[in-house]
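Excerpt of the complex: some chains, original placement.
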Amino acid sequence: MGVEQGRGMSGYWQLDDVLSGLKTARDRWRDAHPRNREHGSAVFPARRTLQEVMEILCGVLFPLRLGPSYVRADNEDAYVAETLENGLSHLYGQIRRELGYSAMGGADDAAVDAEARRIIGAFAHDLPAIRAMLDGDVEAAFASDPAARSVDEVLLCYPSLLAIIHYRVSARLHRLGAPLVARIIGEIAHTRTGIDIHPGATIGRNFFIDHGTGVVIGETALIGDRVRLHQSVTLGGPVGPIEEGRSRPRHPVIEDDVVIYAGATLLGRITIGARSIVGGNLWVTETVPPDSRLEASPPRAIAG
Amino acid sequence: MGVEQGRGMSGYWQLDDVLSGLKTARDRWRDAHPRNREHGSAVFPARRTLQEVMEILCGVLFPLRLGPSYVRADNEDAYVAETLENGLSHLYGQIRRELGYSAMGGADDAAVDAEARRIIGAFAHDLPAIRAMLDGDVEAAFASDPAARSVDEVLLCYPSLLAIIHYRVSARLHRLGAPLVARIIGEIAHTRTGIDIHPGATIGRNFFIDHGTGVVIGETALIGDRVRLHQSVTLGGPVGPIEEGRSRPRHPVIEDDVVIYAGATLLGRITIGARSIVGGNLWVTETVPPDSRLEASPPRAIAG
């Protein structure tokens, strides 16, 4: 790494002073508010492990296209059988970490085990339904984008699909009682795609996000079937002071068959009626009826 | 990975039920539409390999700055000679995969070979011209950004340059007949930079994108020389129902010397005349003449 070894650089900085300063800063933080130490040193779910779990689940859900290159039609069943067990085991371990963390160090091990077991069992049971939902999303992307040449191109190239795979997995885990694991999976997708979907959001069938960078979908958003969003669309919380009550409904409701163009910002618990078209770059904070068509004011042309 | 080995967790989920459910879901998808199985289990180009190819090509194009740290003025020729062969070989392999995939399993191996050979030969021949184009892009970035301290800083730090290197390579491959390989290279850049340029777009000399996150340039966009875009600018398809005819012209034409500020959304086959300035956050769906200056309406000040 380009550093001369053995030159004794420790005189370049006052190590003991820095270390004691850092320790004081840590202690101050922990003493500042009971909340800051309530979880003690409980182990948090590990993002890196969850990344590996999601790679495995992508391969399990779409073995020929998202699995490793040695998977072929004649060995895909064997591949899924072997890999699924491995992926579920690691996911179980992370769910267990979350439950231990949330119990704030006072966990009853047997109770945590039983709860983690319930969650992983229900999640595994739902995997075929998740795959079926995702097939509908692939169809929607292919139908919506004239630039797509094949359904495989959609699945392999579109950030939207990667984000929605992570969303459908994380939403299931969120509802089953593992919101931290779900949130980390959501942030893995956010980092890879620029699409930020909170696992608490509810999204119907045949969902498509075109391009996607900058899309934000908040925790309590409700999205119907056959909705299409473009890049940089926000479905966010209301303007104004933060109110009490974490997790109360505060994000938009988007009814079936709505299209929202790039850069529109929709805030608060408003409803966009079915089949509406929302033009790009709009700021929308009030409910609109079904079949609405909203557009920005035209730009001003200024004499050059 | 934090999981207790050998504890026999397989009782936590009903593996056989999940596996047969997943198999049923796969079969349903393949039976739902002839399109879904038309490529059979043909091998798709591999994103990971193309990432390695692009790292090699970056080093070949700019050996002292984007090559490995052992490259110096006195060994750069040797480095390029050794590395180029390797990069082209792997790119050839991926182009061959694409041609086999597009032939939908009914490929004549010799014909596929000959076509892949034509594409890689023409691509290799054009590499010096691609480097010369990129030098113009580096110049444009340095001239446009008062924060840049040196041309090396532009090349090494600016996401814009990374995106444009990927674009100029992918655009060449797209035109030569490898649109899937080109698209994957475009998405590699999209993931790394948040800049989404379709390889089908045509972009002139001395192109600069400032900051860049959220920029989308569609498949049939035409961009002249010395154009500058800012972050979150969209050159997208028209509003309204998806029309038939994949790949028909449907994205904006941006003439020479236009500047478009952050967050402007330009949609449909419109033309922005030469030397125009498009203010940020605008929604533009109509042609404007040369030397236009467009601005958003001023905000409303609301009594606090």
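Order as written gives the chain letters A and B; numbering starts at 1 within each chain.
Rule of thumb we're sticking to: contacts are C-beta pairs under 8 Å (C-beta built on N, C-alpha and C of every residue); 3 or more make two chains touch, one makes a residue touch a chain.
Please read all numbers here as calculations on a predicted model, not as lab measurements.
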Assembly check, 2 identical chains modelled here, expected copies in whole complex 3
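Following the convention adopted for this analysis, only the chains that are shown with their structure count from here on.
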Rounded to the nearest 5 degrees, the rotation mapping the CA atoms of chain A onto those of chain B is 120
Expressed in whole Å, how far the mean CA point of chain A lies from that of chain B is 24
Within their complex, chain B touches chain A through residues 1-4, 9-10, 12-15, 17-19, 21-26, 28-29, 32, 35-36, 38-41, 43-44, 46-47, 69, 101, 179-180, 183-184, 187, 190-191, 194, 196, 198, 200, 213-214, 216, 218-219, 232, 234, 236-237, 239, 242-243, 245-248, 250, 263-265, 267, 277-279, 281-284, 288, 291-297
The answer for chain A against chain B in the complex is residues 2, 46, 49, 52, 60-61, 63-65, 69, 72-73, 76-77, 80-81, 84-85, 88-90, 92-94, 97, 117, 120-121, 124-125, 127-129, 131-132, 135, 143-153, 156-159, 192-194, 211, 213-214, 230-232, 261-263, 277, 279-282, 295-297, 299-304
